[in-house]
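Structure in structure tokens, see below.
As you look at this complex, bear in mind that one protein chain is not there, while each of the others sits in place.
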Amino acid sequence: MKLKRLLITGAAGGLGRLARARLGHVAETIRLSDLSEMEPAGPNEEVMRCDLGDFDAVRAVVDGCDGILHLGGVSVENTFDAIRNGNLTGLYNTYEAARQTGCKRILFASSNHAIGFHTRETKLDADAAFAPDSLYGVSKVFGEAVALLYHDKFGIETARVRIGSCFPEPKDHRMLATWLSPDDFVRLVEAVFRAPRLGCPVIYGASANAETWWDNSAAGYVGWVPQDSSEPFRAKLDAAMTPPAPGDPVNRYQGGAFAASGHFED
Amino acid sequence: MKLKRLLITGAAGGLGRLARARLGHVAETIRLSDLSEMEPAGPNEEVMRCDLGDFDAVRAVVDGCDGILHLGGVSVENTFDAIRNGNLTGLYNTYEAARQTGCKRILFASSNHAIGFHTRETKLDADAAFAPDSLYGVSKVFGEAVALLYHDKFGIETARVRIGSCFPEPKDHRMLATWLSPDDFVRLVEAVFRAPRLGCPVIYGASANAETWWDNSAAGYVGWVPQDSSEPFRAKLDAAMTPPAPGDPVNRYQGGAFAASGHFED
Amino acid sequence: MKLKRLLITGAAGGLGRLARARLGHVAETIRLSDLSEMEPAGPNEEVMRCDLGDFDAVRAVVDGCDGILHLGGVSVENTFDAIRNGNLTGLYNTYEAARQTGCKRILFASSNHAIGFHTRETKLDADAAFAPDSLYGVSKVFGEAVALLYHDKFGIETARVRIGSCFPEPKDHRMLATWLSPDDFVRLVEAVFRAPRLGCPVIYGASANAETWWDNSAAGYVGWVPQDSSEPFRAKLDAAMTPPAPGDPVNRYQGGAFAASGHFED
Amino acid sequence: MKLKRLLITGAAGGLGRLARARLGHVAETIRLSDLSEMEPAGPNEEVMRCDLGDFDAVRAVVDGCDGILHLGGVSVENTFDAIRNGNLTGLYNTYEAARQTGCKRILFASSNHAIGFHTRETKLDADAAFAPDSLYGVSKVFGEAVALLYHDKFGIETARVRIGSCFPEPKDHRMLATWLSPDDFVRLVEAVFRAPRLGCPVIYGASANAETWWDNSAAGYVGWVPQDSSEPFRAKLDAAMTPPAPGDPVNRYQGGAFAASGHFED
Amino acid sequence: MKLKRLLITGAAGGLGRLARARLGHVAETIRLSDLSEMEPAGPNEEVMRCDLGDFDAVRAVVDGCDGILHLGGVSVENTFDAIRNGNLTGLYNTYEAARQTGCKRILFASSNHAIGFHTRETKLDADAAFAPDSLYGVSKVFGEAVALLYHDKFGIETARVRIGSCFPEPKDHRMLATWLSPDDFVRLVEAVFRAPRLGCPVIYGASANAETWWDNSAAGYVGWVPQDSSEPFRAKLDAAMTPPAPGDPVNRYQGGAFAASGHFED
Partner (left out) sequence: MKLKRLLITGAAGGLGRLARARLGHVAETIRLSDLSEMEPAGPNEEVMRCDLGDFDAVRAVVDGCDGILHLGGVSVENTFDAIRNGNLTGLYNTYEAARQTGCKRILFASSNHAIGFHTRETKLDADAAFAPDSLYGVSKVFGEAVALLYHDKFGIETARVRIGSCFPEPKDHRMLATWLSPDDFVRLVEAVFRAPRLGCPVIYGASANAETWWDNSAAGYVGWVPQDSSEPFRAKLDAAMTPPAPGDPVNRYQGGAFAASGHFED
């Protein structure tokens, strides 16, 4: 079930570099793309710089790939103009290029900020209503909608992964709930490109943490079972920083500071 | 509860002209806006042409209004560029202008094409998952997400109305289910701007038709009770045209031809 | 949308005679079938006696029909042998004949006894779990399962109508909830054979009674809206008979005496 | 199905006097009870003063009745001591007396304040979680729990009616949603004491208003169909008073001022 | 809690031989029955050949047993005649014999093919609607309905176990999701006959596999917790065979080839 060529967009970012380092075995060739400069191509690698907002460039990058790990675009709150180029136009360009070139399977890095205005005591599953906490979150709702349209109309399968916080270890108390270990991320990508039938599931990208806001049972058919937990890092975090007080608005919503803070332009 | 000034965007279109003709009593002044030319202002009217894609122009149009009936933008499937300008950028501009100028209540003309890839035998309520049947439908999902963000973060209330088919009478057999009579549309706008508390509900814009795919019970607090039915037009339709055969794909999805047809650029 | 030839099975029974008298306009030809003797064929009618347990006979009866109103088989509790012939084998024969001859739409007279062991205070909709109250009720669960299989595998559409009590007027207090007026039955058959897309819905066959245990909202797309109510008959019933006392087990379950009584062979 | 003797507690209050005036036909004898003085007994009436907090007195009042319309106790927010006597002890005394004397059916006037902390845009049905907006609301949750215990353990049937606002006409804008017309109240009591099987349903006591927060479909088997609507009173209300502004906290919760206001003792 | 005598029907089949080899400790005597020849009786065993379609024979086999492990009947798609004898008549005969002889607890080997027309991305729990993928699957729906009737009416408790694929190890990629390890099967039978209260649950018979379509949480009270996983067999399977391509219809439905293939008689 090895792919011929996997495209990784956003390959110069944090997740992109992790994917590049750890996922070479998923395809015969890994094609790396980003707006920023990347390390030169290694064995079985191709490096192609590309602005996601430029359809012709995106089409060239997508052409020849039978899988896409779509990590590209803006990854935090930003101006509408920046988000429009990377996450609206860029997202559309990626799917339209996949349609035109026959690519049939995509892992789309959506975000927990698509549902970040739910309170923390709300357990979310794949049917949860969207509740974006930012323009960035709105752009991820848009991406999930495009992915579903291209699934229903053209048969392109997408794992819509609402990534929590993928770092070597949790960096604050909120991440005790949202942490996705690099190993669990790698296992997730493997499962998505291995599944006999992917469909268009919503998957929450978090490890098997003790604190949990999300329920992935609807995506059990994909076969991803996270193995790690943030709990062993709790004592270290407690020693390193004071958590926000119970009444702090940052604790109220799943999106944390994204939801608690005002508008980007403010 | 009369508004000071109601802005009607898309005032040159079909719904816009209906609103202009019938809803003058809702506000002391009606401000009419469109990219196209409109009839000259009558008593208590203001006419201002505006491209929704131009933020400064939108801000000027929104300024001074305490209610918006947002009918503007592209209203059928189109190229991504056209949809982006009118329905992505234009939608964002409208909400951002409302935030900056203090407008607190909007009726956003979303569309049944935001959920058009559900089959007809699926009864949808306000919690139904989005299932856009077109790029146009995707843009309406985007608009509903922006509206919710501006509600949750800034307290702007929006009725997200998934309009079915608002015409003097149903024009084909599908509209027996989707028809929204002009009178029911008028009653809906009245109820939305009269409600003591609007929140951010999803409302399906259809009359009390015998064939029905949609359940508005979650929005019962708004107080809109449609009074009309498409049923009296059935015989006339049967006489005028042959309905699609049972096996015709146009019958399969709620979005009808939008869902059954291929991509706009094809 | 007039059918070419509608087959009515069980045409010698109560519902069958009603259908014969009232539904001639639904098809160019009405074919009437029963194990028992029937009135001679009138204009546009065909009469064919048939044992549903005999596949070849059933195939001959079904051949040439583009719609079936399947009222045939055993209609009350009986021995397993009797039920097996009419409602298991006979049901299978009907669907298999439809598949072989290309008939694509069926109204299957299922029964409230398929769900009769639910208590009366349980509101049932189309997703309610089966709860047969008798071997007869089990046979209707079987029929609904066959109908669904032939829909999912072969595209034959069936309205699975769980008929309450179809009589000129309610005959006891339980029927205040279960009564299906003859006029509403006629409207239901018309709607089922007129619907642009039928699928395989479960529909509860009851009028718009004040006492109600059933919710047909999931089948709203079929366009059947019952018009009658049992309420005007309440006083007459109260005068004619004493209703069962509140503690009487016959009041406990929706199936009434079917659920409260022991086994047929007892 | 006429009762032998119906006890009406709280007979000196507003609902109690309404019941006395309109429900004489429900039983051969009406027994009226209250802590306060009542009009002298008319034909077929018995008048017995009683403190609900005194078990022996309550037992004497309940003895000999085969139905209870329990309107007694405190009916608005009050001190815990007052609520404890009337609505905790008094409620328990009523059910325990019913158990000891063999009374099998009760209509308990619970209140919308048992669920008053739900927001108005939350549609509630019989399964809605309790959300009391006051100590008074807590006492109604307690009463509903006692009623259910006595149903499950001793077979006493209760209609737990969460009464909205029962007055000759709506008195403020909130009552456009919560109004229960006197005629609909009378019809409800009739239906509750007539039903062949009552069980222990939750029923929202509101008329068929255009603005609605509540869904009674689960109790459809009781056969109560409200006939009136608050809508005709809207214009009169609009003329008589200014409704609370959209941002007023009194609009936020279903309980209105009960939820928006602080603690009784404050 | 050891049974006096456990009847195992279908004892000559694969599951039957496994049960015979591993479950001797569940009862003082094990009675083995099949239409086919079986190994001679060992210590504490009784061997009785029997056609399930013959009521008198079934009654004799059931008589004296206080538990039945009902594995008999047709176990794959077949003609309607074959399925009718083994799985309709035979199933009825087994329950009717249990009723007549006083046997109160049964484990009925239903099948995932009773719900095989659900897509793989549909997570099913005990409330899932039936969706048979074959006549065989219809017969299992029938069996589940008979079991429920005999529970509700006569108090016979049944675990309705929708068995996935019980083999020493998974034999193809679909079984990565459906595999039930022999050890987990043994633990399941033990739990079913040990439970203080069984009721009539639906249980999906699959191990704790990484790929999973089924949710057994509703049956948690039975106390069966599967211990095994198919995951360790994945590499071996990958090496041994090419899995079906993503677009292969066999991947679409849970029933696999049963759902994807046409009618048995075709």
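By written order: A, B, C, D and E. Residues from 1 in each chain.
Note that a contact is a pair of C-beta atoms (placed from the backbone, for glycine too) under 8 Å apart; a residue touches a chain by one contact, two chains touch by 3 or more.
Keep in mind the model is a prediction, meaning the values are calculated, not measured.
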Visible chains that the absent chain touches, using the contact criterion stated earlier: A, D, E
Contacts of subunit E with the absent chain, listed as residue ranges: 1, 104-105, 155, 157, 195-199, 201, 217-225
Touch residues of subunit D, complete complex, unshown partner: 80, 84, 88-89, 92, 96, 99, 117, 127, 129-135, 137-138, 141-142, 145-146, 148-149, 152-154, 259, 262-263
Sites on subunit A contacted by the missing partner chain, in the whole complex: 119-121, 123, 173-174, 176-177, 210-213, 215, 238, 243-244, 246-247, 251-252
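The criterion applied here is as follows: only the chains that are shown with their structure count from here on.
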Each chain counted as touching subunit A and subunit E at once: none
Shortest contact path, subunit A to subunit C, counted in steps: 2
Copies subunit D and subunit B - interface residue numbers shared by over half, same or different: different
Inter-chain centre distance, subunit C versus subunit D - centres from mean C-alpha coordinates, in Å: 41
Computed distance of Cα centres, subunit D from subunit A, in Å: 52
Where subunit C touches two or more other chains at once, by residue number: none
